[in-house]
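Please read the structure below before turning to the comments.
Of the protein chains in this complex, all but one are displayed in their positions.
Here the chain labels run A and B in written order, and each chain numbers its own residues starting at 1.
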Amino acid sequence: MSPPIVSRGFRGRRRDDSPPDRVPPGQYATDDFPVLSAGPTPQVPLDEWDFTITGEVDELHRFTWEEFRALPSETITVDIHCVTKWTKLDTAWEGVRVETLLESVETSAEYVVAVCDGGYTTNLPLEDVVDGKAWVAFGYDGEPLDPEHGGPARLLVPHLYFWKSAKWVRGLQLASTDEPGFWESNGYHLYGDPWREQRYTGD
Amino acid sequence: MTDDVKLDGNAAAGILQQIFAVEVTMASGTCDGCGAVEPVGAVSVYARAAGTVLRCPHCEAVLMKVVTDGERIWVDLRGLRALELSV
Partner (left out) sequence: MAGTAVHRRLTWQVAEVVDVVPETESVKTLRLDVPEWAGHLPGQHVDIRLTAEDGYQAERSYSIASAPESEAVELTVEHVEDGEVSPYLTGELRQGDRFELRGPVGGYFVWEPSRGGPLLLVAGGSGVVPLMAMVRHRVAAGAEVPTTLLFSSRGWDDVIYRDELEGLETNGLRVVHTLTRSHPDDWIGYSRRVDPEMLRELGPAPEERPQVYVCGPTPFVEAVAKALVDLGHEPVGIRTERFGPTGG
């Protein structure tokens, strides 16, 4: 495959001042927050929303929106890395730690699949969503999370590529095997560590 | 609600022709979800994503997923029960 032709003067919309220790290999920092979507934006009224924990668990655990919002939550600032090559530094979120949602769950499962309105799924090792590594986020930049960015609530797992931070999340299925989700079953890496540039299957 | 990012199947013509080697926007696809039949050019395309997703314009079920890294193309065609092409 011959190298692509460089177009004189083209830069795109990128920050000039990307600190290299915060921008993973192959990524470009941006100030935008692009909306990426694989389907129509779901519209679920909050009185119909719930979050369930199912699969290899002692019993089904369910939170209504009120129960979810009554849980301890925190504000965090993290960098996010999309596999389409943009990185956004210092994004501020408000959410409930996933381990808080899993507190009373008994399981020997090692993997989770996040399930979402609209049918999107993504798989992760259980250890990657506990110990302060993941949240179910309901706020972004001081405001309630916009539907086009995953509101009312999305998964937030900043240490992995952002396709793992599933929008419109409605629950976690616990399993003893790692089942590829929506993108992982069609070319994307099972794990997705941006610092090892694990974008595609076989990387 | 209008999803402003939604495009028509025609917008995926380029990547689809790289897979099928022929123009497929005029081929008829049958949705495995609801059985509807439409030209590929008339389905819904979501192209601002980690890949390209083609959905049935009637029931929104996924018809096809396409991911490329520039050298490999991964295609999931499970949502298409059948594709009829003229050659």
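Going forward, a residue touches a chain if its C-beta (ideal position, glycine included) is under 8 Å from a C-beta of that chain, and two chains touch if they have at least 3 such contacts.
Computed from a predicted model, the values in this text were never measured in an experiment.
Novice: Can you tell me which of A:7, A:108 or A:177 touches the chain that was removed from the display?
Specialist: A:7
Novice: If the missing chain were put back, which residues of subunit B would it touch?
Specialist: 2-11, 13-14, 17-18, 21-23, 25-26, 39-42, 48
Novice: For subunit A, which residues reach the chain that was dropped from this view?
Specialist: Subunit A touches the missing chain through residues 4-14, 28, 32, 85.
Note that in this section only the chains that are shown with their structure count from here on.
Novice: Report the inter-centroid distance (CA atoms only) between subunit A and subunit B in whole Å.
Specialist: That pair's centroid distance is 25 Å.
Novice: Taking the complex as given, what residues does subunit A use to touch subunit B?
Specialist: 1, 34-41, 43, 82-84, 119, 163, 182-183, 185-188, 199-201
Novice: Show me the residue ranges of subunit B that touch subunit A in the complex, using the header's touch definition.
Specialist: Those in contact with subunit A are residues 1, 3, 5-6, 46, 48-51, 53, 55, 60, 62, 65, 67-72, 74-76.
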